[in-house]
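Of the protein chains in this complex, all but one are displayed in their positions.
Going in written order, the chains are labelled A and B, and every chain counts its residues from 1.
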Amino acid sequence: MRPANLDLTTPAVLAAILAAAALAASFAAPAMQRVVTEALIYVVVVVGLYIFCGNSGVTSFGHVSFMIIAAYVSAILTMPVQKKHVLLSLPAGLEQLHLSAAPSALIACAADGLVALAIGWPIMRLRGVVPSMATFALLIITHVVAQNWKGVTGGRQALVGLPLDTTLWTSLACAVLAIGIAAWYQQTRRGALLRCSREDEVAAESIGIHIARERIVALVISACISGLGGVLFAHFLGTLNPNTFYLDATFLTLAMLVVGGFRSLSGAVLGVVVVKTVSELFRSLEEGVTLWGTDFAARAGMQEVALALIMLVILIFRPEGLFGGTEIGEILGRRRRSSHSSDATA
Amino acid sequence: MNLLQTAIDAVNLGAIYALAALGVGLIFSVMRLINFAHGELITAVGFTVYALDGQPLVIRLGAGLLAAVVLALLMERTAFRPLRRANPATLLVTSFAVSYLLQHLVVLIFGARPIGVSLLPELSDSVAIGELRLPLLEIVSIAATLALLGGMVFFFRRRPLGIQMRAAAEDFTMARLVGVKANSVIAAAFAISGLLAAFLAFYQVAQSGTISYRMGVDVVLIAFVAAVVGGMGSLAGAALGGLLVGVTSVGLQTFLPAEWRPYRDAFLFGLFIAFLIGRPQGLIFGKAHRERV
Partner (left out) sequence: MSTLLRVEDLHVSYGSIAALKGVSISIETGEFVAVIGPNGAGKSTLLRTVAGLNTPRQGTVLMNGISIVGRAPERLVADGVSLVPEGRHIFGSLTVEENMRLGATTRTDGKLAVDAGIDRMSELFPILKERFRQRAGLLSGGEQQMLAVARALMAAPKLLLLDEPSLGLAPLIVSALYETIANLRASGLTLLVVEQNIQLALRAADRAYVLDTGRIALSGCSEELRAMPNLHQAYFGAVA
């Protein structure tokens, strides 16, 4: 299944960059550590999103549902039994169940995989923008269920007391894992087949590519990874309510993917870095910053407006994103080759 | 008698959703763009009406109408025209971004909290017919919607621009090859969708008495469902889809057992997914869906 020229550079470089960032943050103030941890979690989520959208070309508005589902599953499994008894009404076995972080994360992601399979099976046959609309419907359905199923999710009430298992290093590890899986998948034959269908559905079908099947495979992998991101988030915030992951999160993660360039893994990761930096900038501006003796404070809403404007500018002037669909490995490979050829002529 | 009341509610909601679906479907049919930002047209009208509180009704309504049409045309000119040849996925995400941008511009200017607005309080009374109590607003709304739909039918059948738009919806390139101006048709589609959004906004503000930066979101989601159900690219289909979704929604609300009622929207969207699976091309198969090989 392995192609002739395996690109190990891209995941290695990306992992190295993230590791460097984590290392730097570990010497910084706790506030900065939180920012970097959150960014790493977003890397997991957006890489998950990329695995599906980038390879299939289908925009998914519903990946946040996978985050919600995994987050709640993990919450139920890891919350202190006392709290569960008070906030939720679960069957006795489930209520008494108390697992540690790793197994519950695994179960949560598996749950996502099953949901992805169930929803993907009928939907991924559809053409054009219809599957995207279906993912949007999935988002709404998940949200409505989460808001109203008081016994299981606590309804609109926040679930509190989630163990804060997400550290800088666990999120780094998960980010590297996500990148590794994404890099592996897109270099398999399956991934390549899916990308054929991205360019031209009709042509791909005519040469026998089973588009629905490839999409489902990508969706399942992608759901598990985005779900992992959801779990990380829940155990980073310590609380969870249905609005934690809904339209704003959907927009943010899509923006990260679009800005970096949704056709490459490097783009996905870069997008997270850029968008997170911009939003952090505005967040601290909103808290007020003193420059040259005057106080500046951005108003609420400015961050979102700025992000939306950036996204629109990219979409209009550089729709392929900042990275334009190329991988770091390709760029470095080209430089190496051109420096070799200049050596040859010297 | 309760059933008749429910039926009238269903027709009213269906008519509202038909207008919403038309607004979305019209733009899709000429541009392959699903305009998430349609909801923000409604929001713009709502806030315009609020800003002119105290002015004569005609001014408030007229300004609201103008705001919707101008914003729609502005959207088209700045965000969507540069992307006219882009693929549907890019267009989709772009309209999502425009929607997000406008929502948060409202937050920036007016804040995030809902604001109370009084519009047409005279219509909040009900009229008693036998055992029925019909809200005046509902009666006016049904009448206005029918008039509007009738006007649109006339426009699309009799007016040259309307016929050009129908042709463009069916085969955009061929329409250009017979001399139909692309820019005119698209601008007209946006302008009309602005008009429809304004009516929706008037109803919504009069009925709920509040405006907020998210007031357009719910209607727009339903509009997509309706437009897809009806068959994207077919205007009659969009209207029909709206009616169907409205009736289904009221039906669910009425006939679902009480514990399930909060999940009404989940059911609605679940039915939507089922519909997508069973009949993805919609009720009235417009040519828009078929890929041009």
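What to note about this one:
Simple rule for what comes next: a residue touches a chain if its C-beta (ideal position, glycine included) is under 8 Å from a C-beta of that chain, and two chains touch if they have at least 3 such contacts.
For clarity, every value in this text was computed on a predicted model and none was experimentally measured.
Hidden chain, full complex: it touches shown chains B.
When the full complex is taken into account, the listed residue touching the unshown chain is B:V178, out of B:L3, B:V58 or B:V178. On the side of subunit B, touch with the chain left out of the figure occurs at residues 160, 163-164, 166-167, 170-171, 173-182, 287.
As a convention for this text, only the chains that are shown with their structure count from here on.
Against subunit B, the residues of subunit A that register as touching in their complex are 57-59, 61, 119, 122-123, 125-130, 132-134, 136-138, 140-141, 144-145, 147-148, 201-202, 247, 251, 254-255, 258, 299-302, 304-305, 307-309, 311-312, 315-316, 319.
Contact residues of subunit B toward subunit A in the complex are 34, 79, 82-83, 86, 88-90, 92-94, 96-98, 100-101, 103-108, 111-112, 217, 221, 224-225, 228, 262-263, 265-266, 269-270, 272-273, 276-277, 280, 289, 291, 293.
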